[in-house]
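What follows is a single structure, and I will ask about it in a moment.
Shown here is a partial selection of chains from the complex, left in place.
A and B label the chains in the order they appear, each numbered from 1.
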Amino acid sequence: MLKPEENELVTRVGPGTPMGDLFRQYWLPFMYSWELAPDGDPQRVRLLGEDLVAFRDSQGRVGLLEEGCPHRLASLYFGRNEEQGLRCVYHGWKFDVAGQCLDMPTEPASSSFKERIRAVSYRTAEAGGVVWAYLGPHQADPPGLPQYEWTLVPDDQRLHSLKMVRDCNWLQSVEGDLDSAHLFVLHSRLKQDATGGGFFHPDLAPHLEVVETEAGVMYGSRRNEDGEHYYWRVTQFCLPCFNLIPAREDGTIPSQIWVPIDDGQTLNFFLMWNPERVPDPRYNGGPRADQRQGMPYQEPTSHAFGAWRPLAQRDNDFLQDRAKQRTESMTGIPGVPIQDSAVTVSMTGRPIVDRSREHLGSTDAAIIRVRRRLIAAARALREQGTIPPGVDDPSIFRRRTSSAFLRKDADWVALLDPWHRARAPFPEGLGTYVYHGGP
Amino acid sequence: MLKPEENELVTRVGPGTPMGDLFRQYWLPFMYSWELAPDGDPQRVRLLGEDLVAFRDSQGRVGLLEEGCPHRLASLYFGRNEEQGLRCVYHGWKFDVAGQCLDMPTEPASSSFKERIRAVSYRTAEAGGVVWAYLGPHQADPPGLPQYEWTLVPDDQRLHSLKMVRDCNWLQSVEGDLDSAHLFVLHSRLKQDATGGGFFHPDLAPHLEVVETEAGVMYGSRRNEDGEHYYWRVTQFCLPCFNLIPAREDGTIPSQIWVPIDDGQTLNFFLMWNPERVPDPRYNGGPRADQRQGMPYQEPTSHAFGAWRPLAQRDNDFLQDRAKQRTESMTGIPGVPIQDSAVTVSMTGRPIVDRSREHLGSTDAAIIRVRRRLIAAARALREQGTIPPGVDDPSIFRRRTSSAFLRKDADWVALLDPWHRARAPFPEGLGTYVYHGGP
């Protein structure tokens, strides 16, 4: 539960807001690299409430400009991406990836006006198969990219599984990953011995242990497995919106990223990587190749990221099938991502849940800690100018997660620390990767 | 005509408003009983600006809970209705019809947390084939149901004809029934001797006599019928939004109920009953059995009452047929309910008409009186805590209406009083039920 003013502070990311300023300290991914071809079609982008246009120039550099041409604010989206720059169709003004005006055919040849005109431009970078943007104040000298391990491994050890737009505030989605308890409820199948239809574990009431890290918050979710072992699922939250969720059997680690499009829409990337090998091929099969997991998507629209909206939305009840809800799965809603969307988007107060009315339980401990961490970081930046974690040392984001059976007397934090910090393989003899999942 | 501040006062019904408080003193119908099956699908409900979920439990009791689960506000609409309660799909918290949390699988078995958690829950009751809700402050000890005669007669003497959502403020629709003058204009056929196409009466300028009642306002609308008789049509308005409109030939009495969904949408029930016998079968024929009167309705949507929106809406000009308007009926709009929607929804100031700009005539006397009565009741409740009419004595709503030819020297109020108070059959020899209507 938060006071209304805390809820405003922690959720709103537009220009000039405290949390918006915090986000503008960090690099944020916004497209797959393959979505932008050299001299190809410009693409509409919207990040932190700002309307932008992305393009890849003839040299392969990605430009990210404010949508409105600096001349008279016509949309650069309709522009021509040609010969090292994006040309506005209205008067032919042309801008390079840094926003510098290169050509201004409507002014006399003798004019130096173009040298003084710059489009608002943001730094971009590419790593891990995605394009990143830095919307912050240090455009001339931006911080280093966060060293998430998935950006560092060979390409075949990384798998981009899913991208989608969700119609709610980004923090609601972040919180979904901090909430281990819902895993074997929301996503569960109705019968333990059924195949398909969702996950299953008999212990629905995990005990959470929450630990602050340099990069954010880590928590272990402990369930009873058998007389001698606990089943631990360890999640890492990294500022400002990156979650690493519990590893799969082969040590493949999934990540959920929740980039604010604006206060009411979130861009989701779901990906996974294996630090040591090519992931189990079952994670890389057929439908995932299109980053839509075989789910139906809406016809593309002209909005930013308009090709990435699943068909299942609130106005069609997320395609809930009440008959399947009676016989197969907890929800009758197709697929884990859409099940998460249904509960997250539908929260009271759309598109920002009214956190002043919650009643949090013991399994919400990680959610509570992350909110406090975010609020503290935003306030410290605003009030003392404190640079938030990882901006000056991007190596702190090199973290991993785990799912493991450990002996009941094991100290999970200490034992798994080398693995979690990406400094050693998973410690032998202490457990094994497990994944009580469905397909 | 009202001052702008009076118009605000008399129309807005959200939590904390004076008129919202007045409505929260009364029971309001919101569904047909048949729409909720034991352990069947939960249904979205919206009343007085509050988003709710209705379900019928295994024992047949109807629960009406706030849509947001008290835990983290996910929608209970997606919930599972099973074994005496509604279970939220997110974390499995389960609530009974009184809102008490029965099960909280994500907390340790030893936890007593669930005992302290209640969903916001409103009292429900069933009578007359509909489910009623009481959203007021006395949930532990609610008032009695209003004793409308249609809730008391045997089921076969009552007919539910129509239900629909109308996209305007509730009071605009209430006022439609208080306005006898429009009957033989808006709903008229063009030629007296035609069959079909609407109603007809040569006297278009009724004289209105308005009388305050215990339950609200009664008015008689008097037209010249022949040299010796007046044609009286008597309507009862009962607080806060129940109209009994003039009786049909066989003494069957129709009622229009206008329940505020919020300030801009109204839920309409149209029903009729006969105090003494099964109504004339022509009122109960074919298409009416589905409570849609054979009219086309929109494909159901995910909004509250989303199955009950007629196809005819403002954005399709209420299906007005200009050719039929030239040859058959006053409007060319199909059906009395949609004709009423067209004039009511289209009023300047959508969805709340700007009553500061009206020019009321002599036939608006009942409208004026009802507004005054509503404003006075809302103010008395707010300022003196005066409990409004009928809350402590629901028997006062046992009223009837009439359509009758009476001798010109007859005192309609006195002569019809025993009938209007449901204490006697229609007085013989003084007149007869008439219905100058079309089909």
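The rule we apply is simple: a contact is a pair of C-beta atoms (placed from the backbone, for glycine too) under 8 Å apart; a residue touches a chain by one contact, two chains touch by 3 or more.
This structure is a prediction, so every number in the text was calculated from the model and none was measured.
Novice: What number of copies does the complete complex in this structure file have, with 2 given?
Specialist: 3
What we mean here is this: only the chains that are shown with their structure count from here on.
Novice: Would you pull the subunit B residues touching subunit A in the complex into a rising list?
Specialist: 41, 51, 66-68, 70-75, 77-78, 80, 89-92, 104-109, 111, 113, 117, 301-302
Novice: Taking the complex as given, what residues does subunit A use to touch subunit B?
Specialist: On the subunit A side, the touching residues are 175, 179, 181-182, 185-186, 204-207, 314-318, 320, 322, 325, 330-331, 333, 339, 342-344, 346-349, 353-354, 357-364.
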